[in-house]
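With one protein chain held back, the other chains of the complex are shown just where they sit.
In order of appearance the chains are A, B and C, and numbering begins at 1 in each one.
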Amino acid sequence: MTIQSDAAPGAADPTESGREAAGGSGSGESLGAGIPAGRIPTGSSGGEHASREQTELDGVDTVDRAAGTPEELQPYPELGLHDDEYDRIRQMLGRRPTQSELAMYSIMWSEHCSYKSSKVHLRQFGEKAPPSEHLLAGIGENAGVVRVSDRLAVTFKVESHNHPSFVEPYQGAATGVGGIVRDILAMGARPVAVMDALRFGAADHPDTARVLPGVVAGVGGYGNCLGLPNIGGEVVFDDCYQGNPLVNALCLGVLPVDRLQNKAAAGVGNVVVLMGAKTGRDGIGGVSVLASATFEEGGEGRRPSVQVGDPFMEKLLIEACLELYDAQLVVGIQDLGGAGLTCALTETAAAAGTGMRVVLDRVPLREPSMLPHEILASESQERMLLIVAPEKLEAVLKTAAKWGVPATAIGEVTPAAEDGTPGRLLITWRDRAVVDVPPATLVDDGPVYARPLREPADRILFDADRAETLPRPNTPEALRETVLRMITAPNLCDKTWVTEQYDRYVLGNTVLAQPEDAGVIRIDEQSGLGVALSLDGNGRYTRLDPYSGAKLALAEAYRNVAVTGARPLAVTNCLNFGSPEDPAVMWQFAEAVRGLADGCAELGIPVTGGNVSFYNSTGAAAIHPTPVVGVLGVIDDVADRVRMGFVRTEHLGDELIFLLGE
Amino acid sequence: MSARIGVVTFPGSLDDGDAARAARIAGAEAVPLWHADPDLHGVDAVVLPGGFSYGDYLRCGAIARFAPVMRTVVDAAREGLPVLGICNGFQILCEAHLLPGALTRNGHLHFRNRDQVLRVETTDTAWTNAFHPRQEILIPVKNGEGRYVADERTLDELAAQGQIVARYLGENPNGSQRDIAAVANEAGNVVGIMPHPEHAVEELTGPSLDGLGFFTSILKHLAGAPA
Amino acid sequence: MPRVVVDVMLKPEILDPQGQAVANALPSLGVDDVASVRIGRRIELEFTGEPDLDRVRELADKLLANPVIEDFTVRLAGADESAVPS
Partner (left out) sequence: MPRVVVDVMLKPEILDPQGQAVANALPSLGVDDVASVRIGRRIELEFTGEPDLDRVRELADKLLANPVIEDFTVRLAGADESAVPS
């Protein structure tokens, strides 16, 4: 009994034709038929045999080897895992993790993926949320989905790409847009618009001259090439973002209600298909310690953790996915984001409670020498994971080929255990098991921390420093001076230099965009149905009072949507904060979440999704706590939208101007 | 029977839906054409839409030019089939040598999207006969590589033979030579334009309705009005 | 595997705004002995067998360069030149 030839050691060249849909009539059928269980060796291997095996495997750590070498030292601290977290992994597995498993736990239990510090607070969004009959999918999905008519739903979400955008502004911002677009796509929606909220250090700082043009060109480069109109955003300057700019990107998508997709890898025997770009050593900076620490001491240098985006591939991926949805060819789908295959495999399996068997050798690679943990950790962009019924596989590969997108069957869905406990994720490489874990342990059983909170000591000073005590300009000269100062302030100046680099016309449905307060997109040409969106935040207010600051950001976005004539329906948010290990930051975070949740309850609209970005600081100094809030509203006929400028009428000169509010 | 206007979709085309909508608003039937299918399905005219075909990698339009559909389009255009290339479509027409010159990186090196005033320099083409001579129109421009260049002799010839179809008025948005925004072939059936008429066909979504003129022109042309 | 390098540069009479932008930035970096900068493309083609340079020239003329605005040169890469990944 041998494994199929294309998974054998000699056949590691992934470019070999026939592996990819684009290369021919496709391959995966054999996988659909299932991999006999007996092919995965399970017995323990001893002495001589083991060492021969190890050379064949390039020293890669297998499940057998892990079981036989319980005391082997592993670089888990370098991967960001604490002693107790590592102990829990050992306990859950009943042995030490393999290298690949360690990489996977370190990724899935990271702050970024597990929300381990924020979870206890974010619960309020659900608990305090008003009941909403519009919500088809909420927090926990790739993006929240809101029903806006009998037939149509919209989905939207904002996400951060702050750190990558500081390292490599163009690519960091570009892949930030690419990532949020795939989230929207994964829900079954066609992406139809983007927005971007940007924060930089001082406008006249030399490094801002590096970061800002790169970020703006990257947001534009990727979004323009995808054909998504940019309908709004923010550009804010403040010293606190000097070493840590904020790049928050939002995407809006539209779907027919019955096209909603989910990520569950349901249906034993269904095929797991990887579609999109080849996998390379992108963004594996973190786990490269696994190779260097254990095997190639001082060998390869730290890999650049920068990913390069290919918007053209993403555009093809979008068209291919939409065609698959419309033909009802996929059972489940998940985008590959920051945590790559690791996240997509474990989340799809955990969502269904099934197991999964994956032949890692089948993953098409850009660099054939990649090791299993690198393949699993790779953050290569423009990839999606599909769950496909075996009889639909051929049609899926054909659709992918039509759009020139590689698609490869890499595994299959396996049953839960007989006693009803969820199945296991079994990953093989060169015929050996390198991962054998219960998927939910990575997704749901990660650590959760109620971190200590402490009100920052300077709050008292802020409270004492009332606006009423500030000197007011009270002479003509002082007024003149104040006005001049304001109109030359970077935060108030015209943002055309930025917004002109974005296409706002593509798709022909942009009803309002820059310089309006909110973007408005028509989503149904027949009825004129449309949605309005605004994205707002204010780090300074939130620094002064996180609870009110978050509420104010919500109120601003809500107002901006309401003034267009739209009814606000739902909220997304991106919470940009410093280190959660700093009690003062954690207090800011807790207060801001409480404020946002209370604000949403008062306004009667739910938070449908969002993103938390911690560890935003320059040196030891955290950025201002910066919740960025997106509000979505619906307008029955976009022809009724209200523009922000005064409208010229026949009675020009007779118009009355009112100031509403206090 | 309404005129049938084919709109080609290349991998990476973005404004194909908009071009089809514009054709429909003008009263034509829009027929989708696929880059890999050399058959033009009997259309009366073809639009090569805007976008980033093949990611605009290498040079804009360089790879799309070799698509199977383009071989047919090139032959048919030489026989008189009206073809309008918008933005990326203009770039493809230049790469395919159906139009002289080339489109290069904007002088200021940025992608730029703004509402732009143009002057229609000739109404003597299949795509501009519905305008009046020297009409000033407002349509969006949006490109990163829209700077038209050609050698001086070609530019002189284009001017002399009335092949300059439209010029930028006011600030030149990309550094195009002689403010050229659109050119035609000698016969006037093939026109390339950098700005986007298909984005100025509806009150709600465009800065004006001026773009419609290109699509009503082709209908007039096909109905037998002299080109 | 043998590699062919195709260098593509804008014709001298065509404005190269990118090169100009770099040239303009140099003095502020203390570089004042550069008279001009031109920026083009370097294309490395890795062949599975012996490359036919004439065919590469044809390819360059048709696809890799636009003869309306660009000049190109074609040559076999020296063994010492940086390699594309295998």
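Criterion: contacts are C-beta pairs under 8 Å (C-beta built on N, C-alpha and C of every residue); 3 or more make two chains touch, one makes a residue touch a chain.
Only a predicted model underlies this, so the values are computations on that prediction, with no experimental measurement involved.
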Ask   = Pick from A:E168, A:E319 or A:D545: which residue touches the chain that isn't shown?
value = A:E168
Request  = Give the residue, chosen from A:D310, A:D431 or A:D517, that touches the chain omitted from the document.
outcome  = A:D310
Key: Residue in contact with the excluded chain [from B:L14, B:A28, B:V43 or B:I63]   = B:I63
Ask   = Where does chain A touch the missing chain, residue by residue?
value = 167-168, 171, 277, 280-282, 303-304, 306-310, 312-313, 366-367, 380-381, 404
Inquiry  = Across the whole complex, list the residues on chain C that are touched by the chain not included here.
reply    = 1, 7-9, 12-13, 19, 22, 25-26, 29, 31, 33-49, 51, 55, 59, 62-64, 71, 73, 81-85
Remark   = Residues on chain B facing the left-out chain by the touch rule are 54-55, 57-58, 63, 66
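Everything below uses one rule, namely that only the chains that are shown with their structure count from here on.
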Request  = Can you check how far apart chain B and chain C are, centre to centre, with Cα atoms defining each centre and the answer in Å?
outcome  = 30
Key: Where chain A touches two or more other chains at once, by residue number   = none
